[in-house]
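For this view, one protein chain was removed and the others were kept in their places.
Naming follows writing order (A, B and C), and every chain is counted from residue 1.
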Amino acid sequence: MSAPTRAEQDAATEVIGYAWAINHALAEEMRRDDRVWMMGQDVGRMGGVFGVTRGLLDEFGSDRVRDTTINETFIVGGAAGAAMTGTIPVVELQFADFLLIAGDEIFHKLAKWRYVHGGNLTLPVVVRLPTGVLGGAGAEHSASLEAMAMHTPGLKVALPATPSDAKGLLKAAIRDPNPVLFFEHKGLYRTKGPVPVSDEHVVPFGQAAVRRTGDALTIVATGLMVGRSLEAAERLAADGIEAEVIDPRTLVPLDMDTIVASVERTARALVVHEAVRTAGAGAEIAAQIQERAFFSLDAPVWRLGAIDTPLPQDPELEQLCIPSAAEIEAAARELVRI
Amino acid sequence: MSAPTRAEQDAATEVIGYAWAINHALAEEMRRDDRVWMMGQDVGRMGGVFGVTRGLLDEFGSDRVRDTTINETFIVGGAAGAAMTGTIPVVELQFADFLLIAGDEIFHKLAKWRYVHGGNLTLPVVVRLPTGVLGGAGAEHSASLEAMAMHTPGLKVALPATPSDAKGLLKAAIRDPNPVLFFEHKGLYRTKGPVPVSDEHVVPFGQAAVRRTGDALTIVATGLMVGRSLEAAERLAADGIEAEVIDPRTLVPLDMDTIVASVERTARALVVHEAVRTAGAGAEIAAQIQERAFFSLDAPVWRLGAIDTPLPQDPELEQLCIPSAAEIEAAARELVRI
Amino acid sequence: MAEPALATDLYRLVALVRAVELRLQQHITEHGFGGFWHPGIGQEGVQVGAATALRPDDYLFYAHRGLGYAVAKGMELTAILGDLFGRVTGSTGGKGGGTAHFVDPSIGVLGQGGTLGSNFTLGAGAAISARMLGTDQVVAVFFGDGAAARGTFHEAALQASVWKLPVVWICENNGWALSAPITEQSPTENIADRAVAYGVPGVVVDGQDALAVHAATAEAIERARAGGGPTLIEAKTLRIRGHYEGDRQQYRTDLTDGVEIPRDPIDLLRRVVPADVADELDDRARAEVEEAFEATLAAPRADAGIVFEDVWA
Partner (left out) sequence: MAEPALATDLYRLVALVRAVELRLQQHITEHGFGGFWHPGIGQEGVQVGAATALRPDDYLFYAHRGLGYAVAKGMELTAILGDLFGRVTGSTGGKGGGTAHFVDPSIGVLGQGGTLGSNFTLGAGAAISARMLGTDQVVAVFFGDGAAARGTFHEAALQASVWKLPVVWICENNGWALSAPITEQSPTENIADRAVAYGVPGVVVDGQDALAVHAATAEAIERARAGGGPTLIEAKTLRIRGHYEGDRQQYRTDLTDGVEIPRDPIDLLRRVVPADVADELDDRARAEVEEAFEATLAAPRADAGIVFEDVWA
């Protein structure tokens, strides 16, 4: 039996979890380029509080997989300094909410220092951010903050919704010479799906994925909401309402062309995210849709997002604050009736 | 000659600068309620790097006007702790950009701790934030970050554009039992205008000001952009294009009713702010306008904001990054032609 | 030889906290738990010893390691358990659930930072209030050896020392910050050694000995109340179980069996508390806990509308 060809290899996939896909991306990139290294709390000896970095300390050693103390400003600021001087840090903040603890380091240093210094510095840093609602982690451990990064020029922003994208986008992020905030949804870590085994499975930033085609309306959804939107779309299909579901995958850069082209066909758009609705990424997407496709629209662009409250600690109550598949379905039904 | 009646007193105004109006509000509120106190870097002995707090140390003493060291997390976190325990801190961060240094304290503590604790805690804190572009302060001293606060339920957000509002909104902020981020534009500190002398001049949050009436289009502008929009409106008027200019004054709460009512008459809307256009407050306002007034609109809602870059240090270059009166005028001319 | 009344009182509380810890452990093994529970079993000596040195009107910011702090400060078990189990009887009226954020301003229990290290600045701020309002209240801030690394400690400690604010910092050094051993977190042998940088007294005390912790804290509180400024107390203790209940602790080198408690604070107190008295307090503790558990599990959960409440004052 002959060895598989490169093409066969690239085509080959395995069904693994989202967390494991991230783990593979990290291991493959660290094997490929020994300038790549990691730090964060409990990423080494423990393999991460969500188990994402398991095994990496054993393979790469404590120089390249560094357990830090509880020092978020150091984790990000240190990464910035290390990136400016020739290495490629991939750091983890234990919860995405903590990017506000390292706010100066993320929004002022990573985002601005190349520009401020006339292009003389390069900051290839990936900040891994376990994000979103899961199991009652509470108001300071559950927020979706990607809109803050989207509002800050100089930061790229990825929100993988599938295991395959988790691997492919992270590899793209690590290979990107720019700082990337990589939002991994805690609620997706255990979801399984086919992932290309190839260590050249790189998903380019700025290319939305059309998860489902349809002509009745366009649903633009990110992260956890991609699955809930597809669920809603299936229920709608039962009544002959075919929704197109688009997952931008990265917010910076943002593939508006794919979204606008879809809306020009469907004439209706619903933007859905887990983040607070007010001033969320959906506001930007909705504003751009009506700017670019105004005369194709038969109805206003609608948005669904978290209610205007912090997130309660309780695992059941927190779910009441973010869009459910049923709410997405209901909104879509109403929107197509306009 | 008899003493002025209360009504006469309330009606009386004096022409003073924006910075001085803020100073008056602080002094009046500290006289009215001795639970009100201040802290920040250089606010006492120096009277603030922008001279806003001059004289307050002498009048109120070093217990109520506290010079801190360089410790933004303490300034805001300390204010949160002091507010929870019966006093009303009005703290200053020397530049609005520094709210990202105290990100955890502002976005997680001030915004969430009442909710998280079931209403058992109250956090009447005002964070004064000198904001915006002025004289080449550079990328880490010039940003407009109000959209981040708008995206964070639990924080109120004010952006006074006139001396009168600077005084009236700050007094409302200090009397509000909720945390308020008070964005004072550095470029407006020296602008003069009539300010009611009454120490009951309180401008309620959530009431937009119609700065100019018109029927050709509605311009929604905040902070420094209010003046530039009025300038543009005058030039447009020369050609018979009458723009209505609305200043929301507070983003949280946001007076959409006034904006929507205006757009329903003008059928066109242009939203202008100094903050980065992408995912700025303008995206939310534009999204809401088309949600609520879609069938009244003759053209898409347009937005003007800073370009997608950090701000350069150079005093001339930085101006190229934010909307000018000429750009607002040009956008308006194009918009009314659609 | 310690004042017997005090020893008995500390024993009563340590036994009560221990009983809750064990009961929670049992509940979680049998029924699981919504959210995370960070067991404080074995650390009751620090929490009770220190919190009981406070006056009812003194302020307390607790840490996430158990619930001894709040119990010792005087909160009702049902209020605490209500938060842990997301019941309306909880101090947050049902907003709690899992990792608790119980609160009771009437006795100065003001919360804990979900983000570790927030307590430092919040605590210093509460101390400013006390001074401004002319009271002589003191603020106790609990934190772990891991949280001690946060920059907020540095910023709050420098300012609190310069202003001589009435704060007492109590570090529960249990040897671990999740998977990180203290040796990787601290370049010095003691966290208390850091007091020098802030010009405040640094005290190392045996965290298993509730009476010793109480004495050290009482002294620091007295100094703070008198205007002498902050004190940094480090209580040496040990994390007996996983970081959270269920943590398999594969990272752990000094693995305890999770049951046996070296130099158990209960045993140390029993040296001074008569056996019959202690036995009776144990029984009462178990009974109290059973009652509180039943009441809590029988209590209703908050209805959905609560998620919209209490954003604004």
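Some notes on this structure:
FYI, a residue touches a chain if its C-beta (ideal position, glycine included) is under 8 Å from a C-beta of that chain, and two chains touch if they have at least 3 such contacts.
Just so it is clear, the model here is predicted, and its values are computed rather than measured.
Note on the chain not shown: across the whole complex it touches A, B, C.
Within the set B:G138, B:P163, B:G223 or B:P248, the residue that contacts the chain not displayed is B:G138. Touch with the chain that is not drawn comes from one residue among B:F50, B:F98 or B:W302, which is B:F98. Counting over the whole complex, chain B has residues 41-42, 45-46, 49, 67, 69-71, 73, 97-98, 101, 135-141, 307-310, 312-317, 320-321 touching the chain that is not drawn. For chain C, the residues touching the absent chain in the complete assembly are 149-155, 158-159, 161-162, 184-188, 193-194, 196-200. Listed by residue number, the positions of chain A touching the unshown chain are 35, 37, 63-64, 66, 68-69, 71-74, 76-87, 89, 104-105, 108-109, 113-124, 153-154, 177-178.
Please note the rule applied: only the chains that are shown with their structure count from here on.
Greatest Cα centroid separation from chain C: this falls to B. Between the CA-based centres of chain A and chain C the separation comes to 37 Å, rounded to the whole angstrom. Counting partners per residue, chain C has 92, 94-96, 101, 113-115, 151, 311 as the residues that reach two or more other chains. Within chain A, contacts with two or more other chains are made by residues 97-98, 101, 138-140, 307-310, 312-313.
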